[in-house]
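First the structure, then my questions, so here it is.
Heads up, one of the protein chains got dropped from this complex, but the rest are sitting where they should.
Letters A, B and C name the chains as they come in the text, with residue numbers starting at 1 for each one.
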Amino acid sequence: MPGNEKAQKKQVPIKEGFFTMPLSPLENVRLNGSKCRKCGEVFLGKAIGCENCGSADMEELPLSKRGKLYTYTVIEHRPPGDYKGPDPFVPFGEGFVELPEGLRIVAPLTESKNLKIGMDLELVVHKLFEDANGNEVIAYKFKPV
Amino acid sequence: MPGNEKAQKKQVPIKEGFFTMPLSPLENVRLNGSKCRKCGEVFLGKAIGCENCGSADMEELPLSKRGKLYTYTVIEHRPPGDYKGPDPFVPFGEGFVELPEGLRIVAPLTESKNLKIGMDLELVVHKLFEDANGNEVIAYKFKPV
Amino acid sequence: MKEVAIVGAGIHKFGRFPDESPIQIALEAVRMALQDANIPWKAIEMAYCARCYLPASTGARIGAALGKTGISIIDVESACASGAVAIRQGVLAIQSGACDVCVVVGVEKMPRGFMEPTTLGFEPWQVYMGLTTNPSYWAMNARRHMHEYGITEMHIAKVAYKNHRNSVHNPYAMYQKAFTMEEILNSPVVCSPTRLLEICAPNEGAAALVLCASEKAHKYTSKPITIAACVHSLPLYASDFRGPIYQLSAKVSNPNPGVVSAKKAYEQAGISPKDVSVAEVQDTDAFNELIHYEELGFCGPGESGRLIDEGATEIGGRIPVNASGGLISKGEPIGASHVGQMVDLVWQLRGQNGPRQVANARVGLGLVTGAMGHSAITIIKR
Partner (left out) sequence: MKEVAIVGAGIHKFGRFPDESPIQIALEAVRMALQDANIPWKAIEMAYCARCYLPASTGARIGAALGKTGISIIDVESACASGAVAIRQGVLAIQSGACDVCVVVGVEKMPRGFMEPTTLGFEPWQVYMGLTTNPSYWAMNARRHMHEYGITEMHIAKVAYKNHRNSVHNPYAMYQKAFTMEEILNSPVVCSPTRLLEICAPNEGAAALVLCASEKAHKYTSKPITIAACVHSLPLYASDFRGPIYQLSAKVSNPNPGVVSAKKAYEQAGISPKDVSVAEVQDTDAFNELIHYEELGFCGPGESGRLIDEGATEIGGRIPVNASGGLISKGEPIGASHVGQMVDLVWQLRGQNGPRQVANARVGLGLVTGAMGHSAITIIKR
């Protein structure tokens, strides 16, 4: 039964602290951030120090699933190093996605065509690959809505 | 016929300039050095500049096959990186061998026991491994005489 | 503060040299600089080596082949600005009184293709997700700037056109070939809006300078070139697009590091942008050269398209930029690139650059910027 096999796989975040927990079901998962209690700046994941004011006093802040495209490019060639995307390589959009919490995050985009600064985007949390221990490694991208 | 197979293999030095050519037969091969035309210091292999006086004016100088053990140790654990010695690892002596040309070179020793500062040694030129192109890579070590 | 001069300059051609070790490449540049200053290695009191991809203590190994004189030689690194911080450490060493004469050498021997991401500090998750294509960050910066100010792909191509054309006269450049606008605009897109002929390749090469306290420079040369400023900045919060970053603030807006460095450099040199005779700036992609026009005050914000349209940055123009052909034609051996800029500017100020000479060049400015937002500017004058 496919359900059983799925239940056996463990989901792990591609980077500790990037997602709200639990990681299943994926539809409910949001990006997680840190908000500086001193100056209010927001960072993706678990910040070890505020790049704006230097404070180490942070609180957790789940981030919105909707954002706007601030800028973008299209990756036309396979990125260097151990890239885990489709093989053979498929070009993909890369952008800075502006979230209402006041930060812009780098993200792969589901599309490589008809991208436009200011367009609305939505978070997609997905399995990127299986690691050497058989865990499903969970990553993020954004898709136009 | 074993002779034929041997004839097909190409011998390459482990480092360009370390040996007198040709590399076959191995018994005739000597270590090769560079002698500074300005100050007379001698270096193993092809020196790109004299570490003593800075001159770049060098002449080739084949080195003696006999030397004396200046100091030594025994390598008891597999060296780091892509070591090409026996697998499983066998401890071996490592020493500085003083040659009459006025230099001391680092060399593996054929023995790991009964080593003694001042003992007489003789050059052994040998195949260390076969590289990815099927070439015999020629290296050196010294044995007590 | 003690004044520092450049009394010798040397370079090893930038390109691909499979038969030369990095030490051999660096040696050629250092020996040329020493000969230019007519100074023996044994008179050198300290040295700095800029490198990013080469192994530990590259400087010590270069020094060994020049003669083991026992002096302090250390390696310094600040990504693409490595050469600049090496010059800066040399200047500080002389100004501190620790030495009167030192050598600065930048060298690199880089793998082909996009820069290896983990050496640059990208984390594994960025590698897995494919967010490590170095030029993609420049491209996203370009796309946003174009959106805000109306710079076009034609403006970007014109920069590449100018620099490739200038390279024809530079024997130290990797590529010495002019291209038509059509060839540039038809070259493959690497990361939109950036095309292959608008981008520079990481490669190999070395450059070296001999620095000397100005008060003693007359011992080595009748034409000392004064280092009027050498500054290095990291970006203020959220002010830079360069990788490896994974976020920017949408609320905090600070001046970018090129602007900060330019302000510091002009103040230190006591000059204004209009005093610059010739500049070498980081055109690792052609769009960056446009941004640098604005950062350096060669034009106002968003006016860089007009400046290239007017031909102001051509060799015969008001403010020639990348008369050497720029990194687009030279390639970028990152430890060596800024030192190489300064070697070419020294030759400009001495008037010895032949067909790529800028008439009556009196003040030269070199700018580099790189991963993590490292930004550095050196200004020299005669």
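Convention: contacts are C-beta pairs under 8 Å (C-beta built on N, C-alpha and C of every residue); 3 or more make two chains touch, one makes a residue touch a chain.
Because the structure is predicted, anything quoted here is derived from the model rather than measured.
Checked against the hidden chain, the listed residues C:68, C:223 or C:306 yield one contact partner: C:68. Screening C:120, C:265 or C:349 for touch with the missing chain picks out C:120.
In the full complex, chain C touches the hidden chain at residues 1-2, 52, 55-58, 60-61, 63-64, 67-79, 85, 88-89, 91-93, 95-98, 118-121, 231-239, 257, 260, 371-374.
Touching residues on chain B toward the chain that is not drawn are 14-15, 18, 41, 43-44, 51-52, 70-77, 79-85, 92, 94-96, 98-99, 102-108, 117, 128-129, 137, 139. With the whole complex as reference, residues 47-54, 56 of chain A touch the missing chain.
Rule of thumb we're sticking to: only the chains that are shown with their structure count from here on.
With respect to chain C, maximal separation of chain centres occurs for B (centres as means of Cα atoms). We define each chain's centre as the mean of its Cα atoms; on that basis chain A and chain C are separated by 34 Å. Here the spacing of chain B and chain C, counted between their Cα centres, is 42 Å.
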